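Everything below concerns the one structure shown next.
Here the complex is missing one protein chain, while the rest keep their positions.
We just call them A and B in the order they show up, numbering each chain from 1.
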Amino acid sequence: MATRQTQSLAKLMRAPAIILLLIWMVVPLAMTLYYSFMNYNLLNPTGTSFAGWFNYQYFYTDPAFWESIWNTLILVLGVLLITVVGGIAIAMLIDKPIFGQGIVRILVISPFFVMPPVAALIWKNMIMHPSYGVFADIAKFFGMQPVDWFAQYPLFSIILIVAWQWLPFATLILLTALQSLDGEQMEAAEMDGAPALQRFIYLTLPHMARAITVVILIQTIFLLGVYAEILVTTNGGPGNASTNLTFLIYRAARLNFDVGGAAAGGIIAVVLANIVAIFLMRAVGKNLD
Amino acid sequence: MARAVSTKTKIGWTIAAWFVALLIFFPILYAIITSFKTENEAIAGFDLIPSFTLDSYREVQSQYNYIRPFMNSVIIAVGSTVLALIVAVPAAWAMAFSPTKRTKDILMWMLSTKMMPAVAVLVPIYLIFLRTGLMDTRTGLVIVLMLMNLPIVVWMLYTYFREIPGEILEAARMDGATLSQEIVHVLTPMAVPGIASTMLLNVILAWNEAFWTIQLTTTNAAPLSAFIASFSSPQGLFWAKLSAASVMAIAPILIMGWFSQKQLVRGLTFGAVK
Partner (left out) sequence: MIRAKHALWGACAVAALAAPAMAETLTIATVNNGDMITMQKLTKPFTDANPDIQLEWVQLEENILRERVTTDIATSGGQYDVMTIGTYEVPLWAAQEWLLPLGDLPAEYDADDLLPPVRDALSVDGTLYAVPFYAESAMVMYRTDLAEAAGVTIPDSPTWTDIKTAAEKMTNKDGEVYGICLRGKPGWGENMAFLTAMANSYGARWFDPEWKPQFDSAEWNEALTDYLALMTNYGPPGASSNGFNENLSLFQQGKCGIWIDATVAASFVTDPENSTVADKVGFAQFPNKEGVDNHGNWLWAWSLAIPATSDAPDAAKKFVAWATSKDYTNEVAAANGWRAAPPGTRKSLYDNAEYQGAAPFAAMTLTAIESANTQKSSVQDIPYTGGQFVAIPEFQGIGTAVGQQFAAALAGQMSGADALAAAQATTTREMARAGYPK
């Protein structure tokens, strides 16, 4: 009795969230699917007609398409690598007994509170600018030629900015994982003479597996959609060197005002993102139980 | 049990930690410093000591009254968060305590709804907003941001709730507690930290959203993201002014984040990790 009652109550409790998200997914998706089969350009509304698969074909054959997929992967993996490795290192560092732990923690998580466009503007103008940026000042101080980051290492520059934004998130989650690590076990291992590296590999890492999984899952979702940072800094260039899939869609939607093309790109992105998600779940999903 | 740590070691770790922390914080710090510089100082090369002028702030305020976008940001961020929690808490609750075979699939599906690039659905949403009169209203943005962040909220809450030990529930039931008693007296106290940190996270995400909030507003509902968009790349390099506007846009959330830092960490300790 109780369980049946509980179960129907549970259903009732789940329903609003599921229904809302279903609507939020189905309505735009349906409309996007519809537009993806239409020739529809905002600037030329009279030319609207049925397009068949043309928008897909056109998006797929864009010379920038494969490069953008490649860039998307590098961007996501690069940022994940920096934030997970950096996050573990920083978490372990600020978990040590130090003076002013609270303030250190505050400083470390601060970048997470900065709006993406603001972060990109600060980095572009004040840090990485080849004439006025801090990096350029440092280079000049050592008598070197300042690096023009966004022209010479465009994708790396963007990875750096995005990683800076997400490092705090990773650090926070990993830090809390670290704090719940069993101190006695660690000490026992230490007494047995296990070197620091082994303690890290056999005790710390497995303990953090679940936290790392959460970091990877949630960040991947956001990283696949990065575009504001690109728009503010490199505009996807030079050439297509820093164009990711989202930015390619952005270009279709907001420069060409090509609603049909952007819709087709959106559908392609959704399909690809879901493939990544399935792959991710296979790879790390078991850590979630 | 605490190991005796020599002061020397502690100082060593302290220096290392502070170095890393300042390095990470530096871009924000430099923006704050630059906002107190004159425009000429701002591009004159590296200098950590500004002339402490408030001109840039005055200039920014005279060009764009800060109060309205600030209030809009607060209302939109808080409103969408509260709404999301109202919907998500029961759902996450049910998923955590009465899981079915499909619970994990549903969770994954929820996350996957976030994968549609916003820019691809802009025109359809724009048209819907025009037809329904939601354009340039705070209500409209509250709804969109709520839906946008709902999957993350459900996810975070689910992971927190999963950590609440089932034995406690059983014990309460044995004692003859009704479902409502169970929820009010036993589970709620245990769930509060997780809910609080989810709330904080969501406020931050909503505050920082800068696509829909610009595209779906003109004047009445325009929040701080639009405020920033009116200061980026003007004619000439007004970096002190840009810095001042940036500081004004991020300061409220930064300060809130600082104050609730412990809460954020506690909630997360409870949740994501055993």
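Operating definition for what follows: a residue touches a chain if its C-beta (ideal position, glycine included) is under 8 Å from a C-beta of that chain, and two chains touch if they have at least 3 such contacts.
Only a predicted model underlies this, so the values are computations on that prediction, with no experimental measurement involved.
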So which shown chains sit in contact with the chain we cannot see? A, B
Given A:42, A:134, A:209 or A:280, the residue that touches the chain left out of view is A:42
Those residues of chain B that touch the unshown chain are 39-40, 43, 62-64, 122-123, 126-127, 130, 135-136, 214-215, 218-219, 222, 226, 229-237
Interface with the unshown chain - residue positions in chain A: 41-45, 47, 58, 63, 129-131, 145-146, 148, 150-152, 231, 235-241, 251-252, 254-258
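Heads up, the rule we're going with is that only the chains that are shown with their structure count from here on.
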In whole angstrom, how far does the Cα centroid of chain A sit from the Cα centroid of chain B? 15
The answer for chain A against chain B in the complex is residues 5-7, 9-18, 20-21, 24-25, 27-29, 31-32, 35, 42, 90, 93-94, 96-119, 121-123, 125-127, 132, 134, 137-138, 141, 164, 167-168, 172-173, 175-177, 179-180, 183-184, 187, 207-208, 210-211, 214, 217-218, 221, 224-225, 227-228, 232, 245-246, 249-250, 253-254, 259, 262-263, 265-267, 269-270, 273-274, 277, 281, 285, 288
What does chain B use to touch chain A in their complex? 1, 3, 5, 10-11, 13-14, 16-18, 20-22, 24-28, 30-31, 34, 43, 45-46, 87-88, 90-91, 93-95, 97-98, 104, 106, 108, 110-125, 128, 147, 150-152, 154-155, 159, 179, 204, 207-208, 210-211, 224-225, 228-229, 232, 237, 239, 242-243, 246, 249-250, 253-254, 257-258, 261, 264-265, 268-269, 272-274
